[in-house]
Each structure stands twice: as C-alpha cells, then as structure tokens.
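The complex appears here without one of its protein chains, the remainder shown in place.
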Amino acid sequence: MDKTLERRIKEAPKLPRVYFDHAATTAPGQEVTKLLLSVLRDNYGNPSSFYKEGHQAARILEESRASIAGGLGVLPEEIFFTSCGTESDNWAIKGAARARQGRGRHLITSTIEHHAVLHTMEALEKEGFEVTYLEVDDQGLIDPRTVQAAIRPDTTLVSVMMANNEIGTLEPIDEIGAICRKANVIFHSDAVQALGALPVQPRDLNCDLMSFSGHKLYAPKGIGLLYKRKGLRIERLLDGGAQERRQRGGTENVAYAAAFAKAFELSLAGMESESKRQVGLRDRLIKAVIESVPHTKLNGHPDKRLPNNANFSFEFIEGESILLLLDSLGYACSSGSACTSASLDPSHVLLAIGMPAEIAHGSLRVTIGRETGEEEIDRFLVDIPLVIERLREMSPLYADYNKGKLKALIPPQGGMDVKMKGGYGLE
Amino acid sequence: MDKTLERRIKEAPKLPRVYFDHAATTAPGQEVTKLLLSVLRDNYGNPSSFYKEGHQAARILEESRASIAGGLGVLPEEIFFTSCGTESDNWAIKGAARARQGRGRHLITSTIEHHAVLHTMEALEKEGFEVTYLEVDDQGLIDPRTVQAAIRPDTTLVSVMMANNEIGTLEPIDEIGAICRKANVIFHSDAVQALGALPVQPRDLNCDLMSFSGHKLYAPKGIGLLYKRKGLRIERLLDGGAQERRQRGGTENVAYAAAFAKAFELSLAGMESESKRQVGLRDRLIKAVIESVPHTKLNGHPDKRLPNNANFSFEFIEGESILLLLDSLGYACSSGSACTSASLDPSHVLLAIGMPAEIAHGSLRVTIGRETGEEEIDRFLVDIPLVIERLREMSPLYADYNKGKLKALIPPQGGMDVKMKGGYGLE
Amino acid sequence: MEYSEKVLDHFMKPRNMGEIPDADASGTVGNPICGDIMKMDLKIENNIIVDAKFKTFGCGSAIATSSMATELIIGKTTDEALDITNQAVAEALDGLPKVKMHCSVLAEQAVKKALEQYYLNHDMMTPERQAKFEILGQNEHD
Partner (left out) sequence: MEYSEKVLDHFMKPRNMGEIPDADASGTVGNPICGDIMKMDLKIENNIIVDAKFKTFGCGSAIATSSMATELIIGKTTDEALDITNQAVAEALDGLPKVKMHCSVLAEQAVKKALEQYYLNHDMMTPERQAKFEILGQNEHD
C-alpha cells in the first residue's frame, strides 16, 4: 500500500476541511445568517397581519423582493418566493403546461435537465402531455436549431436550463428564448446554478419563467424564487391564502426571503472579480489534474462552463470510492456514480453526453466557491493522483488494461475534449 | 373625544407591545433560533451528499424527524418535511385525490376549513372532482353524522380540520376518522392550529394524513410537516430529487427541520400546565370582555376550543378599525373583517356559523401565547371597552340603535352563546 | 397594507365627527353587509357649506376619508364641493392602499348624496349638476 497516501490520510484530520461541493449547496455567509437571525427575532410578524409587527414583516418581505427584482432587472411583482428550486421548477412547468392545455399538450425540454424538471415532465406525461427531450452534444450543449425543429403547433412550453449542475455547461438560452418568443411558446429556464455566478437578466435572456434557489448562492436551503413575466398566467401549485399576489399560499418565510436578498446582493457586488478568480482556479485545477492523472478527461465544455465547475472522468475506477478516499483526506466532492445517488442510476447527464456507463461511474465533480483559495487547489493536486492510483491498484479493470486485455477508452494523456465511442464491450 | 383613550394611546409607546395574534404566527423561541443558527453555521452540508458534512446534515435531519415522530406516536418514515402548512394541505388533498381518481372523484370537506384546504378543493373541482362542503352548527362544530351521510361509493377523501384557526372550535376528528376508516375513505386533517396546543396522535385520531406548520408553535415560518400513514400512496406535489423517501423533491431545509423538532419538543414538555394556564387566562378574558362591553358575543364553542383562542363580535362597529385602535394602544390582534383580509371578503368561517355579515365585520380574534401573562389581560381589559366605545360613538348604526331606529342583533348583556337570526334588513 | 401617517392621524383624531341636528342636507351611503356606512350632515348658508359632520361605520380608511372629506368641503360652495373627487380626498391623505380606494369613493358619494338632497330640496338641480351625481349610481365595491 502506498505510504504517502496513508500518511496524508492520517494527517488530514488536523487540516481544515476543503469544501468542494458548492454546486450541491453552500454555507450561508455570516452577513446572511446575521440578518436572518435578526428578522427571526425582531420581525416575526405575519406579513398579512394588520398591525405594527405585520407591517414591519411585510416591509422586509417587499424590500427583499424589490432588491432581488432590481438585481435581475425585472419588476418586483414578477418575483415570487417559493420554498426551493424544485418548487419553482414544478410550479413553472406544471403551472404553464396546465394553464395552456387548451392550446396544446406538447412540451420540450432537454435530456440533461435537473430531476426537478425531468421528473416534473414525467409527471405531466402521466397526465397526458407529450414531451420531447432534446439531445445534447458530447460537451452538453443544446443546439438552438433542435429547439426550432421540435416546436409544433401544439407546443406550449420549452424548458432548458441556463447552466448544468453536473458538468457546468452553459446553454444558449437567449437564442432558445428568442426562438420560443417568435413561435409564441412559453420559455422557462432553470437558472438555479447560474444565479450568483453569472449575470442573469431574464428579459435579455428572453425568458418568461425562471427558477432560482437560495442555497446555491450562500443563502439557506429552503428558499427559492420564481420569475414570472408580468401578464403571463400560470396555474397555482400551492392553493391557499392571498400571499404572493394570490399566486402562492403559505405564510411567508420572511427571514429566508431577506437572507436570499442579502446573499444575492453580495453575489452581485463581487461577481465580476470573483468569477474571474474562480475561472483562474478552475482552469489551473483542470489542467493540472489531467496532466498529473493518466486516463483522465474533462466533462462538459472547456469554457462555456460555470466558473466554479470542474468535472472529471477517471478511467478504471468508481466514483463513490473516490469520494470516500477524498473525504478521509478532508475533501467534500461529488460524483455522478450510481452509488452516490439515492436512485442508484449513474448520472443521466453523463450518459446524455454520450459517455459509456463504465466511464460515467468514475466521474468526480469539484465545485469551488468563494472560500476556495490557491492553497486548497494545491493541496488537492497533491492528493488526487494518490487517490486515483490507489483505487486503480485495486481495480481488476486496470489490471486487465495493464495486461493488455482491455483497451482504454480515455487515452493516457487524457484531455479537455476526449471523444468516446462505446464501452469495453464486456457484459 | 374620550380623554382616557387619548391618554392611553399617548402612553402606549412607552409600554411593551402585547402580541395577541399567536394563531397568525408565533415568535421563534430563543432555544429554537439558537439551534437553527448553529445548524446553519456548522451543518450546512447537503443531506444527500456523500461526505462528512452531508452525513452530519442527514443525521440532524433524521434525528429531527425521529423526534417529531416520537412526539406524534408515529414512525419516522411517516413524517415528511414540507415548506408550510399550505403545502402539506395541498399535497395531502391533491395527492390523495389524484392517486385515487380511478376509484372515484368525490371529496368531502367542511365550510370552515382554512383557505389552504378550501382553495385546494376548488382547484380540484376545476379538474373535474366533485366536492361536498359540510355545514357546521352555530358554534362551528361538525356533526360526524353529516360526514357519514355525505359518503358515497365514489368518495375517496374526507378532509376536516382538527381546530379552527379563527373561532378555535375543536372538531370531533377521531369520530370522523373512525367513520372514514370504516367506509374505506382516506381521512386528512389539517392540524396546523392544534399542534403544540393539544396532544396530537394521528393513530388515535384515525387520521391517514395530517398537516402541520412550524410557525404556529414557535418555530419559524416556512417549514411544515405531512404525516402520511405508512403504506398509503399519494401523488407527489413536488417532483424532483430523491429526498424525503422520493416523495418530495428539493434540498432539505435542515435548519428549519431541526428548529421544528426542537419547538415541538418544547411544546410537549410544557403542554399540560401551559394549556391549563392559557385556558385560565382565556376564560377570564372572555368573561370580562363580555361583561364590560355591551352587545358583545363570543364566537365558537365555549369550551371545545383552542386554549389560546378568544373570538368576539362587537355589534355596530367594524373590525379593522378595532385593530387600528388596538394597534395604537400596543396590541396585535386580528379580525374576520373583510377589510383586514387581502381578499376583501368577511371571514367565511363567521358566515359559516350563521353570523350575519354586518356582525361578521365587527369580529376580533385574540389569541394568547406562552409569553402572555395576567398583566397583558389586565391591560387589555382596561383598553378594549374604551376602543369599542370610541368606535360606537362614531357609528351611524349605533346612533340609529340609540334612536330606536335599529334593533340590536346581540342583546346588551351579550353572552357565550348568543343565537342570531338574520341581519338588520338594511340594504 | 399600511396606511400613511395622515390617514392614521385622521383616523385617530377624526375631524368633524358627529351629527348636525338641524342639518340642511344629509346623506347616507354604503351598507352594513359590505362593512361600511357613511353618514354626512351639512349645514349650508348661501350655498356655502359652513359646517359638516360625519358618522362612519367602517374601516380605518373609511373613517379617515370621511374626516378628510369634511375638511375639504367646509368653507366651499356647494358647487365647489361637487367637484371634489375621491382621488382628491385620497391625495389629501397622502394616498390610500390600492385595496382601500373604494373607501374614498364612499366619501365622495356621501358628500354628493347630501348635496343631491340639498339641490333637489331647493330646486337647484340643473343638468350640469345632475351629471356630477353619476357616482351615486355606482357600486362602491368594485
């Protein structure tokens, strides 16, 4: 067994943890939790109530809404608070599809959407809707022309994400939105991963509906947003009280709304420089990992990608075991491996970009954040080759490869854009 | 103008505010916010993630679920976290109705449910379901025999609340549940107002589905629960990731889940003595208000009512103006008046118990809480007669009554159980 | 939904609240089922409103607009008073919440109801004046 790896595992508990899973969730910032706490303590009133405490809460809620609307370049009445990105996706898609079913029951989305979109589409299929799933290329890009080609007279809604959560690819949603607008089809975009990382201006992007989630941008888990273009009518998902302009019942989570607004404000303030900084770290990481670990490829697009996202495939090994070793070395990362998903399927995104299942199982997603510095990258670059080497040592596939019994799917030198055709042909 | 009232208004800002709207929402307790903050800071991981931070968050989530399940006498896997009581109501009712629509499309509820139930029913009516709305008596009670009588072969779901949020009446849901069980009809109960105030044991109450909301028991706004009896299949409301045993997508709001569990635990610990204490305060308040303000009646049932709820009707005046004066005197209360609801309709609950609209407009709900002491009641008993007197002075109806042009609907001595028939007959 | 300082001031210290026993004109509008009634008594000398008093059953804005309306009309000629719109009353109160604008309509209606009685009693109704009473046909609740 490799002595260096053992030593580093032993030393890891003395070092700070390295959180490399910002695409999964982020730690709420201090300013954000401070504000949140103050709202919980001093502004606990029900915003619908008719007295001082209620008015105060309502004011905070509306100021938060206005501030977010300002950042998105939209009207406050176009912003609706929800409980998460998933709710926003469900509401937007079910709400629009059901509201327009008199005109048609055909919907369009892509194969690489988040489950909040895909499973919503499947639920609608059970209701009798027909859904076209657009394919993506091997870097995860959707060709807007395929959207154009898929639109039919009975198409009522297109939903394409702004940025993919696994491979980080940025989609040309402005072009897709323009096509939809021309065709008089509603366009929804899941921008959960984009908000806080990239400028998001629903109007410029030709979006009618857009989903966001606070916990991806250093606000807490459990608050989301739906942008709904003024005048667009969709069905409610949560029927109830008169909250949120009668569009979403439920006593408002004022504290989290304020936290979202604050987190968004902070993200906007530093966005340009932070984005540049993260792209620098990301690109250094990608280059160094591919160079130092043989048979490694980058997944997703080399530069049309989220500033914080690096996604690798390491041949011959499985992703969960990578995560386990990394965890014991102090890193929190994620994988598209079936074994780390509660669903036990390998990532539908990796399969959708044409990756053979045997390679998809060996993926690793590293998503950095605003606390990430050069030190974390340096440290990671020491550890990752040890981890991969150790697991390959154990791998019967790697042994077969070394014995010449198996042809590698990723060449030794790896790369940013390795094309793969088919798997090992073993069954 | 009455000098005493003027003086008391002038002095009120120097006195502490009196929060008498615990049915609308409660202020999170210190222990609860402390825990919440510590989770946000130290346990921000995504519970689905495969590393230390994720496992920690998952542990907190599952410990919270188990603790709540323990308090309710149910299994942890029967508890689902949602974003609010409204979501729980929507999910339970739409989920059960849609899942069983093959068997039938008839639903039963009452006329005094919360809008989260009633508007959900209306949405289902648009989908083709038929809904029977059971009437209540003049104290807001549902006769279980009317449930029995309303059940048809195509009935799939009955939804009746455990405690009414406006008039505080407690419904015989155990009996209703037994009837449903016998008839093989799903029984849902909105127990949002009951949890924290009364013992709630879904099994003993014969409930298949039960909705709860954290912010009614000193947890924050934006977290709810659905109890779903094991084995019962209902459709999802939020399709998405594999969270909540695949039944509700969305990254879990771990901090609020922990807060809910803590708040529930605290409520259980002190429930018996706190309930007795509140009933004492409530009954003193009710008796004194009726005695000191002529033409005043109690709404709801004299003792089958929530320990914290007092709901009055003051004849000849309108509720919003009562709230405004009370607010300036330092009190936060609520009213069933059309003018305080965003919907501009007078309370459907007050109308459902047979109250003429002209009386419904003059209702006042006082809901006390664990911070309420004798002092607050004493202070209120000084102020409320002044407020009512002042508004009656301004009221043309009261002038007409004094001139003998109008017959009072509530006798001068008022009471706990005044029967009313029809209105003034003015139009 | 929150009221302006001015609305609150007029609600808390209503001007001209009461009745005028020997009023020259009087108008009552609204109904208790909808939750608001406004009664306006006017004392008129030489076509000038020398006094006005109101009684109102209704919400805060109903009371405040009643109060403000009396202030706006006292000292005005009846014809000048006829030109005071609900918007003018609302503006004088630094605005009303959107859902409360109907209350200001009620105030305009109450004044007009009284003036209508006055013009009719004194045989002063002309077609031009008549045109200004259109609002009385309106339902104040939509």
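All chains are identified by letter, namely A, B and C, in their written order; residue positions are counted from 1 within each chain.
Simple rule for what comes next: a contact is a pair of C-beta atoms (placed from the backbone, for glycine too) under 8 Å apart; a residue touches a chain by one contact, two chains touch by 3 or more.
Fair warning: this is a prediction, and the values are worked out from it, not measured in the lab.
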Missing chain: touched chains present in the view: A, B
Selected residue (touches chain absent from view) among A:109, A:132 or A:337: A:337
Absent-chain contact - pick from B:5, B:18, B:37 or B:58: B:58
Residues in chain A touching the chain absent from view: 1, 9, 316-321, 324-325, 328, 337-340, 342, 344, 346, 356-358, 361, 393-399, 423-424, 426-427
Residue numbers in chain B that touch the chain omitted from display: 50, 55, 58-59
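Assume only the chains that are shown with their structure count from here on.
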Cα-centroid distance, chain A relative to chain C, in whole angstrom: 58
Distance between the centres, which are taken as Cα means, of chain B and chain A, whole angstrom: 37
Length of the line joining the C-alpha centres of chain B and chain C, rounded to whole Å: 38
Multi-partner residues of chain B (each touching 2 or more other chains): 320, 324, 340, 342
For chain C, residues contacting two or more additional chains: 1
